[in-house]
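Yeah, one chain of the complex is gone here, protein chain that is, but the others are all in their spots.
Read from first to last, the chains carry the letters A and B; within each, the first residue is number 1.
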Amino acid sequence: MSREDLLQKTILLCATVGSGTLVVGIFLLMLHLGWPLLISGQFFSLLLQEWRPADNLYGIYPMLLGSTVISLLALLIGLPISLGTAFATTVVAPPWLRSASLALIRYMAGIPTVVYGFVAVFFLVPFMREQITGGSGLNILSAALVLAILIAPTMVIFFVNGLSGVAKTYSLAVDALGGTPVQKLLYLLLPQAWPALTAGTVMGLGRAMGDTLISLMVAGNSIAVPGAVTDSARTLTAHIALVIAADFAGMEFMSIFSCGIVLYLFTVLFVSVIRLTSKTRND
Amino acid sequence: MIRFAERFVVFFSLACTALLFFCIAVVTVYVLWRGLDAFSISLIFGGVDPLDALLGRRPVFDGLFPAIVGTLLLVVSAIVVAAPVGIATGIYLADYASPRWRVTLSALFDVLAGLPSIVIGLAGFTITIYLHRLFPGRIGPCLLISALSLGFLVLPYVIRSTQLALESLPATLRLTAPALGARHWQNIYRVLLPASTSGILGGIILAIGRAAEDTAVILLTGVVASAGLPRSLLEQYEALPFFIYYISSQYTTTQELEMGFAAAFLLLVLCGSLFLLAYGLERLLARRFVFR
């Protein structure tokens, strides 16, 4: 590399190092603000305590549980639907439907989260209230249903890329042996594409857990520990939004940084899983 | 038995696809129907003459106009921040970084792409508090802070699309200019970047869509339900997604609800078409390399 390119290289390097530093910086910032809790040894007890500010209890256990239950339930509903759609889009459906379906999936990925939430509030929640669960209709099940739809396009796109990324020569071999498209899918594509399937699933879980709006609008935001899927619940993300809106200082405020730290660590975990599974494919 | 399993897979796949697209149809049709029904010029400008409102001669109090302007300002300033930084970082990762650095940094930006937007909002909010302590009374939650946070949120979209577009260029194209005596930067600037334009543009369009729809970040960094047009970047502002969220929980009159549907309609059309456009560009790109 010649000396004449040094200016350009320096500018590019600055942009890269700057953005990289910010990513780490966010974590350090939250760690710094949550530090008093960490060194007093309260961080881990916070994860197991309830949230009762009146009794000086600022635990985030209900939110941790809420986030986990809602996102896992959303995955449980969304995963089979996404897998089925991905199967249809890669092999099962007739060709004209495949490209139409790909375009629809992209459009779906573009629908704003807040629009999903809005429709859910005026469409799904009344239905839930009157026909299924009773009560307010704002509960874990409603939120999980909406989230399942919300995370579906992310997963479908990953699955479709994985399934259609299997080498053409293998695919031709199965065709030449007289295999049907479904047989090709079951005996060739699925076993070959499992890293992409894992990655897509984890991506979906990550999106469900990271979403703020749906749980804020549809899950009911109750701070009690949920006991059933028809109970109202609050997620870590919604908790951050709600507490900030109410208060700027003190223990309450400090405790939302523990929510932030937990969410950050979850993201790191998800990204590591995705990176590790896609690495095994390359070897 | 095996035959049955295979047939079941076919049935199951088609049923899932139908179910998913039914849900999308419900969301789309419901918003379009209620939104178009409510849509009118007065809903946007709230009785003020549109020309007066556009020229800023008279403020609009009960219309969507300030929220639309707020969202536009927000998106433009977020992209102005994210596009140059993201493209520069993408180029660095694709064409300058050593393999080890490339892996480390890509992992870091994957984390950024996966971070819940509320966490980025929280960081923006915290920084605002620090700034507020440094410059009391002058800096609070505002359009500038929101735009910077949103720019950071959409940064990985730009980085990744730039990096991917550059890395997927055919090796023959990559070597052409160096063999003719091009320096490293000349090759990037005159050959590689122009050849990756549609890929990079696709990433920027996705970033625009993401910046327009995000609610969690602005919720913590300066959006309010009623502010009118912002006069500077250091003021609070209104935005469409927040307006929709606010209406869903706080509406009192049917007129407000109608405005909520109209806002949802606008945002859906905007983001939906942006994502389809990005998809079209991606297809164009794929075809160009396959059939040449």
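Methods note: a contact is a pair of C-beta atoms (placed from the backbone, for glycine too) under 8 Å apart; a residue touches a chain by one contact, two chains touch by 3 or more.
Please note the rule applied: contacts and distances are computed from a predicted model.
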Chain excluded from display, named as in UniProt, from "Phosphate ABC transporter ATP-binding protein, PhoT family", "Multisubunit sodium/proton antiporter, MrpE subunit", "Spore germination protein" or "Putative zinc finger protein": "Phosphate ABC transporter ATP-binding protein, PhoT family"
Residue, one of B:L14, B:L72, B:V103 or B:A182, that touches the chain absent here: B:A182
Candidates B:C142, B:A165, B:V191 or B:L220 - the one touching the absent chain: B:V191
Touching residues (missing chain, whole complex) on chain B: 172-183, 186, 190-191, 194-195, 292
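Simple rule for what comes next: only the chains that are shown with their structure count from here on.
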Geometric centre distance via CA averages, chain B-chain A, whole Å: 17
Residues on chain B engaged by chain A in the complex (per definition of touch): 5-7, 9-10, 12-17, 19-21, 23-24, 26-28, 30-31, 84-86, 88-89, 91-93, 96-97, 105, 107-112, 114-123, 125-127, 129, 152, 155, 159, 183-185, 209, 212-216, 219-220, 241, 244-245, 247-249, 260-261, 264, 267-268, 271-276, 278-279
Interface residues, chain A side, partner chain B - complex: 1-2, 4-5, 8-9, 11-16, 18-20, 22-24, 26, 29-30, 33, 80-85, 87-89, 92-93, 101-104, 106-119, 121-123, 149, 152, 180, 182-183, 185-186, 203, 206, 209-213, 216-217, 237, 240-241, 244, 248, 256-257, 260, 263-264, 267-268, 270-271, 274-275
